[in-house]
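One chain of protein is taken out of this complex; the other chains stay put.
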Amino acid sequence: MSENFEPNVVAFLCNWCSYAGADLAGTSRIEYPSNLNVIRVMCSGRVNPMFVVNALQQGADGVLVSGCHPGDCHYMEGNFLARRRVALMRELLNFVGVDERRFNMSWVSASEGAKWRDVVKGVVDNLHEVGAFTEFPRKKIDW
Amino acid sequence: MKLNKDKLADFLAAIPGKTIFGPQLCGETLKFTAITKAGDLCLTANNTNVPPKSVVFPQTETMLRFEQWATDIKTAEPAGEIVLFGIKPCDARAMLIVDNVFSWGVEDPYYLTRRTNSTLVGLACLDPCVNCFCTSMGGGPTSTDGLDLLLTDLGNSYLLEVLTGKGEVLCQAAGKLLCEASGADKDAAKLLQEKAAVQIRRQIDPSGVQARLPALWESPVWEKISASCLGCGICTYLCPTCHCFDMQDETEGVESRRCRTWDSCMFSEYTLHASGHNPRPTRRERTRNRINHKFSYFVDKFKVIACVGCGRCINHCPVNIDILDILSKVGEDVL
Amino acid sequence: MSSKPKIGVYICHCGINIAKTVDVEELTKYAVKLPNVRVASDYSYMCSEPGQLMIREDIRKNGLNRVVVASCSPRMHELTFRKALVEAGLNPYYLEIANIREHCSWVHKDKQEATAKAKKLLQAAVAKVRFLEPLQEKEVDVGAAALVIGGGIAGIQASLDIANAGFKIYLVEKTPSIGGRMSQLDKTFPTLDCSACILTPKMVDAASHPNITLLTYSQVESITGYVGNFQVKVRKKARYVDFNKCTGCGLCAEECLLADRVKSEFNMGIGNRSAIYLPFPQAVPAKYSIDPHSCLFLTRGKCGKAPKCVEACPAGAVDFEQKDEIVEFKTGTVIVATGFDVFDAARKPEYGYSDYDNVLTGLEMERLISSSGPTGGKLVLGKGDGEYVPKEIAFIKCVGSRDKSTGNEYCSRVCCMYTAKLAHLVKDKLPEANVRIYYMDVRAFGKGFEEFYDRVRREGVRYIRGNPSEIFKRNGKLVIMVEDTLTGKPLEDEVDMVVLGVGLEPRRDAREVIDLLRLSQSSDRFFLEAHPKLAPVDTAIEGVYLAGCAQGPKDIPDTVAQAKGAASSALVLLSSGKVKVQAQISWVNEPNCRGCGYCVEICPYTAIELVLVNLMGHQVNVARVNGVLCKGCGACVAGCLSGSVQQKSFMDSQILPQIAALGGKL
Amino acid sequence: MPDFDKLRALAKETISRDDIKYLIGWRQGTYGYRTSPHFVRIPEDADQLIFSPLCSSNLATYLALAEKRPVPRGSQPDTRKVAILVKGCDSRAVVQQLVEQGIKREAVYVIGCPCEGVVDLRKLEEKYPHTLDRVGARWENGNVSLDLPSGNAVFPREEIVAGKCLTCRYPNPVIADVTLGENVEVSGSTAFEDINRFEVKSAQERWTFWRDKFNSCIRCYACRNVCPMCYCAECILDKQNPAWIQRSVNISENTAFQLARAFHLAGRCIECGECERVCPVEIPLSYLNRKLVKEVTEQFAFTPGVDPEAKPLLVGYRPNDKGDFIL
Partner (left out) sequence: MNTHPYIPNFATVQDTWYETYGDRCIKTFKVGFDDEEVRDSWTHLPGQCAMIGVLGTGESMISISCSPTEGKFLRFSVMRAGKVTKALHELEAGDKMTVRGPYGNNFPIDEWKGKNIITIGGGIGQAPLRPVIEYVRAKKSEYGELTVVYGARTSADLCFKGEFGELARIENTCYHLSVDVKEEGWPHYVGFVPALLMEVNPSPENTIAITCGPPIMINFVLQNLKKLNFPDDQIYTTLENRMKCGIGKCGRCNAGNLYVCKDGPVFSYATLKNVPEAFA
């Protein structure tokens, strides 16, 4: 794979914990790779696993869904619902040969700016290893 | 003329500047795809799962390309010359039938360019499938309708019957690869062909169908037939004469394309108005339209039945909706 | 009507906070070229008044109908900019913020990288804002009344607070008298106030308060509606005594054929009452009622020649014809203060609670030792001739708490202190008695607790660390088998009496309340609060609050504090008279709904229900969102198979363009 | 296996009831080994009913597929019951539809048919191609006996039944108002050996495998339409606004379509294998579904379509659900 491959990650963050955690990373000036772009949703429970398939189709190399730690969900249980959905979609993607490192989930609380950095770094580093996804994205195929 | 089978590869290689499509096994599916070598071909099998209409009328075809906010519209590259090698006579006949649609009134440039640029090398159907009924629909396992060249498998060689100038071009390109066919070869071929015709066991007389259909418009037979229909697109997608398509704009970033894809009159969205009204609201109306379209409307317009008897819709229907069964019911109900 | 999106993009420098790392000028140039963007401007501080003015003027001047601000986090200034839109006459929800500070300029160093990322974030915001729809912020009126379920100290306190603020209260209590568990206690720890002395005035206050309608011996039958508009049905059970005629003189009880023959619930079965009774002398209301389960006339249809109580009552209040009565009313909020049950000690058979009379629970001990109790406060065991004064007394703590075998992993929080208090009371009454307490840990965490614990030990109460494994009888004495875990020595302790420090459990009838209000339970089976830290009195159901031990074990001060918290939460709604409804809520595209009810199950706020609608003459189920209950999490949207449920401002048709913008490489 | 007389007698009795609208069963097909769903509306229709190892169709699909024609003003909709013959797997579909409120219990009359397995027609056609004459089949001592034009042939179960039947754990209807014949022995397991074997392949191998399969997909939607669990008024995958999946047929859209289809069946698939059976281009779709069945079984100990009172899998959670993948 090309030396200068830079993965493109789409992340879905819940408003109350993870988005706030990422904000904290900002206010704390914690530096991390710029390959990840955030879509804010109110709760990780809003994330339809089909978003992940769609993101990969649209050209993302990886996807991250991040929510509150268990028990911290602003809406009580949205992150638990998300966990089940994500678990199954990950297995399914993995089964058809989509490297499971392309689809990640994390718990990041509003106080975990540093953890947010670690998560982003981890996801991006992993994707450097996994490489670009050429056969699935719409634009890459004969279109 | 005759072509020894060991020369097949050379014969194909000698065809100048044309992309050769032939039946090829893709996974478990037999369909017409571009081949690079003779070995890719799968000529012994029965009808391809997907009919060769997919070559001249691809399931997805880019019609126009444009960029957002630009006023510059590009059409797709014109198709090059192609050869459909090993096409079954029924599928070739189907193309003749479909030509009617794409050339009446305004001509469809995409389809017709491909058709003009295509040479159809037929392979006589010596071992018809169980549900073939081409002989009832005006064709036959060795029909030459629409073909440029017909091959008959004699075991070690193919007997070549040149039917058009396009066929002649291929033979000339092959030059010495071909040899003259003997009388015995011709007799052998004739015998095989006759045997094949006899092998076709499913038959129906379609002559009265068109006349009978209008009276059956409100007949309960349609409800009965369609009760088990799943509303899937198998019968129409795999039909060599079905030609309906949908047009959609697809956008990727600033680039857009307008493309067409096969559509099916068995889908409920097919006729669904934006208002929510659907003139064919249930499978009953849709099934009725499919049969009427093939055996009545099309005949009205183009004087030919839009069915070649390839048997694919019968072979692949998951719930055994059998077009011959329907036709015989159409007969019964009026009689 | 759909108007063409005309987007204004405003890029904030945030001084140098953004501009230092993101090439703002290039970003502005880039923005203009994005689809439907009419104007793009940058400014040093978009959130400042001149910045906002710029947006407002552009909206007016250029007919903008969508605004994207690329600035700091939406968590910071979303409201600021929404206000700016409103001031310019635009719907506030036509706004999208691209977070290019916290998520970009502050976390990336390379200017080129940061600029590239800012472009993407901006592009995604523009892609989304194009599809945003105007939303209306609605308010619903809040009925100026509250329902309080449970007449214990929590319910009484909450009722009084709300009533004092001038709102109507319906206080519903299941038993014939308010007072609850606290009224059963003798003294309260650690101050040793007389429980009744501090509680009774509050009970009387509640009963006489003009704003409080006291519904004792009543049960809530159903609650429908939502915050601000709860419709409540209460069943007032027949007392068979005319409430208005009864003077509480008690002559009836004296004459009752079953006088002193029915076990008294109040006294935990240690003392007896009659079939027509007052639960305890200070009961409020001081009105008698007939226990239909024991009354001879009601159970057998016959009581001597004629029921004695009827004859005895000078006011002619006894009325066997009385029927249950249904009372209906509306309230704006509900406070659940249904309290607790004590752990059923029979579930620890090794302690012999069911077998031996001299094994008591803490609450029984409470009654036994209380001066208003069946023994008049004399600490005696046995009856008649067998009466004796115990000398060797043991307490065992953590019975039914912190104990996986009973399914109660939690600490009940009060047992440490109430055992200490009871031990003190024993020492007070029987200074010669030898008192020891078997414990695993002592948790004296509250104000004055540690001091009290210390005092009790100084009074001679022994604390032995050990978890008794068995209690059996030998030679008329109870033998406690235990290992002293500090010395590691096994002990066989012979005593006259054992008091089990039973823990607190959710009420056995908690399920009824759950069904009534669709509340959730936490893993300990107590009612679940909306947030364990930040919303400890709220529930998932807006307008429904928790007070007291219904939410988890607590002592009296904590209960009163929570009751006051619940009351103040309720008062916020009641006094404003309105409650703002979320705008970014879910809604259902009914023609496409498959009626499977997935969303109904998913919704933690029970905001969605299935309703029958007519579809071309057929009755079909479709989901319908109650816009007042919905909190806008969107979990139902992701769970809907047909895509029929959508969340406003977070619709699939709004998020997918964002994904496309971010997924596609520039 | 019930004899046809008993089946037809029961069907006649059932259809004669006032509260039954129609009965769905199977009949002999128009040729070869084919069978077809059969709608019994009058007692005479029952004479064509059969139940044999060739009756693959999961008729529960038709409960959900029933088209609702407008009820003329002034008249009442026909709310009589639909009687339906179900095999074990089909009955799970009925239960799952009950769970998802697609049908009401009082709207169906379930006739259970304990099932030893159904024949995989592809296996049979390989052995005896070009069979036009109608072929009868029945179970005989655990073997499938076929009346072929060339004479009777007997095949051991393992050799001829569909893959789903070899792993079937519910050969006996889990719900039935009346049952035809005796219950059969349960032999399937939840070992998921096939899935496990595939999982150990490399990601590249797995992708290549599925890419080739998905490339063949012509998006005829037979897999979806035949599925007894797929009955949305408008499939989310057909929607154009927003378009989750574009109409064009290529590896990207096909993969996305199949992933979505499989995911939508997570915790709902009752393993009737119909999607795979009907696929005209032979994509091993039930393999994809079985992967999720495996996860649902192993991670959440959940089995859809067995308990009408159960809550669906993806509407709830357990606090201790597996979360080891979470960063």
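The chains carry the letters A, B, C and D, assigned in the order they are written, with residues numbered from 1 in each.
Following the convention adopted for this analysis, contacts are C-beta pairs under 8 Å (C-beta built on N, C-alpha and C of every residue); 3 or more make two chains touch, one makes a residue touch a chain.
Predicted model only: the values in this text are computed from it and were never measured.
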Consider the whole complex, including the chain that is not shown, and state which of B:Asn4, B:Gln248 or B:Ser328 touches that chain.
B:Gln248
Can you work out which residue in B:Asn49, B:Ser228, B:Asn292 or B:Asn320 touches the chain that's missing from view?
B:Asn292
Just to verify: which one of B:Lys176, B:His273 or B:Lys303 makes contact with the chain not shown?
B:His273
Tell me, which residues in chain C touch the chain that this view leaves out?
1-5
Of the residues in chain B, which ones touch the absent chain?
63-64, 66, 68, 71, 73, 75, 101-102, 104-109, 214, 217-218, 243-249, 251, 256, 258, 260, 263, 265, 270-275, 277, 279-280, 285, 289, 292-293, 296-297, 300-301
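Note that only the chains that are shown with their structure count from here on.
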So what's the Cα centroid distance for chain B and chain D, whole Å?
31
Roughly how far is chain A from chain D, going centre to centre by Cα mean, in whole Å?
35
Going by the contact rule already set, what residues in chain C reach two or more other chains?
591, 602, 639, 652, 656, 664
Of all residues in chain D, the ones touching two or more other chains:
69, 234, 244, 246, 248, 250, 314-316, 319
Chain C-touching residues of chain D, taken from the complex the two chains share:
68-73, 75, 77, 100-102, 231-236, 239, 241-242, 244, 264, 311-312, 314-316, 319
Mind listing the chain D positions that touch chain A in their complex?
195, 198-199, 203-211, 244, 246, 248, 250-253, 255-256, 259-260, 262-263, 266-267, 288, 291-292, 295-296, 299-300, 313-319, 321-323, 325-327
Chain C partner, complex, touching residues on chain B are 68-69, 252-253, 276
